[in-house]
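One chain of protein is taken out of this complex; the other chains stay put.
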């Protein structure tokens, strides 16, 4: 069974930084449709710092690196995204505390812990039209699969996030700023879900995993 | 020799009201080029009141009617135009005080008195790029002519005002708000001169006097 | 982008440096956390803190001063401050009498302050958190995070700040926050969009002949988009939404605020006040205090909001008490 070590996860995070920084404007524009237009900037501000600090971070364990990431989110990401992403990384860090590499099962548990933490932090549930509508099915899909082919897992979870964009598009948001505009959040994609899907799709491209995007926001 | 009685002058003033009211926006737009864009509105505000009050005014003498007109300008015309036009009408009223009709010579004196009054009020001289650059040559032309054919006089003074538009166009204003923008008032027509010329040209049309306008601002 | 800015990334620190430079007798900053606090905090009195996205000036960092906030931190434009800035804000003014944390009801602000409060309490700091939600434009239901906190926030800060100056206890100051919030209602309207400096483009599009009724102070869509109406009709829409919601009724004494959203000049706000005062008289309300100007802006958005607060004698006294912030006329 394949495992992921600190260096491999660092690499993935570095790709994530690039994705977030490159999409600053696009993510903010999406947030402008039913929100307040800061999602891209908030995230990119933090990930610019993460990108810069990643090389020098404590690499003694996966958990140590993720805890530092969580702290950088608390410090440099404003808006709802700071607490949400900060909480997610923190919970995943707790699961991977002291581990120099993580197994597929541990990885799945990390995602599960992040999902639970985010739900507790913001009170959102599935169907509230937040990035949890991507993360929850991703976690379920990871539980279903055995992890022998990480490429296949990546393609499968990207597909979940991709699907979530279109499946939630017509919903009315029940959490976050978008929920305060009532019916007018319907027929706009949720920027958080698009963000998660875009990150995963960029991982596919980076690792040479073949994936054909469906939602307009991915296939642009 | 033809004379002009109160009713005839009233008629001319009524035509003037229509001209000023119709050109409110255009005159303001011209004033926006190097001034503050209120010339049309200031003038039209006053002439709307004049138009309404004209029928009920004291018609015992030309002077009495013009004095009332002057007072309405002081009361209802804001900006520089209030004192300028108010002073002009007032000085003309003094010359025509108690007269039920005026001769051509008296008419010429009235215009001369208005010119002097306006010069004293605002300190402008010929060439300062104000409506005096129309009124001064008009007064001189009236002194040259004998007034036996009032239609010919009207055509001739309209031509003076018309010429003044183009002759002053390239000048830098030395009086009024436009003077405070320095060289940037050059190559814009003076709204006051255009106003005088437009009124006279409309008189030509109303009284069936043939006149071919030269300046772009008249021939529009 | 028609703005007086340098590098947009420095917009918030630079304007905050300007606020401090202009008020160095009264205020000091901790730039690392985009935090402004009063000089000489009195440890025997309740401290009042707040912190939210930037772009609403004079709210929130410019509301710091005697009789108002004790400290406040700013996030980036329209984004809640990072968690650690919130935490440091509480810590920087934590008094023996305790800290009242006033949070406008946005999920981002709430989560950040929740985390910060947990951290501060873990260190033994005594505090209470209160959530402000005066925006009637939000059609509340079980499935949303509830109404937004908007210009009514001013009255909560003012009343709490005045009461804290008297040496009242944390519970007493908290109770006044509750009473103000329960009696204050706001509704906003936008004529134009606005441009967050870092975004560089308008936050939403709106036609030349359109207005957004019930807009949020971050440009969030409101109740509806309609053709621009005359000022009196606009005032009626805002007034009815606010008046009917509490409801305010005949005999009530109220404070009325016409708040400019940033791009609307003073004279237009008085055109709105003129009509709103007439409508209040028709309802039988007495306007005991009025506020016309910029209190909670949305960068340079053109538009306004109308706020009414139902007064009792204590609130009336608290509003009348002296206070001082970075906003001055003379």
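Each chain gets a letter, A, B and C, in the order it is written, and its residues are counted from 1.
Following the convention adopted for this analysis, contacts are C-beta pairs under 8 Å (C-beta built on N, C-alpha and C of every residue); 3 or more make two chains touch, one makes a residue touch a chain.
Not measured: the values here are computed from a predicted model.
Chemist: Using the touch definition given at the top, which of the shown chains does the missing chain touch?
Modeler: Checking the complete complex, the chain left out touches B, C.
Chemist: In the complete assembly, which of C:30, C:125 or C:228 touches the absent chain?
Modeler: Missing-chain contact among the listed residues: C:228.
Chemist: Which residue from B:42, B:168 or B:198 sits in contact with the chain not drawn here?
Modeler: B:42
Chemist: Can you tell me which of B:59, B:126 or B:174 touches the chain that was removed from the display?
Modeler: Once the missing chain is taken into account, the touching residue is B:174.
Chemist: Of C:48, C:269 or C:285, which sits in contact with the chain we cannot see?
Modeler: C:269
Chemist: Contact with the hidden chain only, please: which subunit B residues?
Modeler: 25, 28-29, 32, 34-38, 41-42, 45, 71, 74-84, 86-87, 121-123, 128, 172, 174-177, 179-182, 184
Chemist: To test your reading of the contact rule: which positions on subunit C touch the chain that is missing from view?
Modeler: Touching the chain left out of view, subunit C contributes residues 1-7, 11-12, 14-19, 21-22, 54-55, 57-58, 62, 158, 191-192, 208, 228, 230-232, 234, 262-274, 277, 290-294, 297, 299-300, 302-304, 319, 322-323, 325, 327-330.
We take it that only the chains that are shown with their structure count from here on.
Chemist: Among line, ring, star, complete and other, which one matches the pattern of chain touches?
Modeler: other
Chemist: Could you put a whole-Å number on the gap between the CA centroids of subunit B and subunit C?
Modeler: 55
Chemist: How many angstrom lie between the centres of subunit A and subunit B, each centre taken as the mean Cα position?
Modeler: 74
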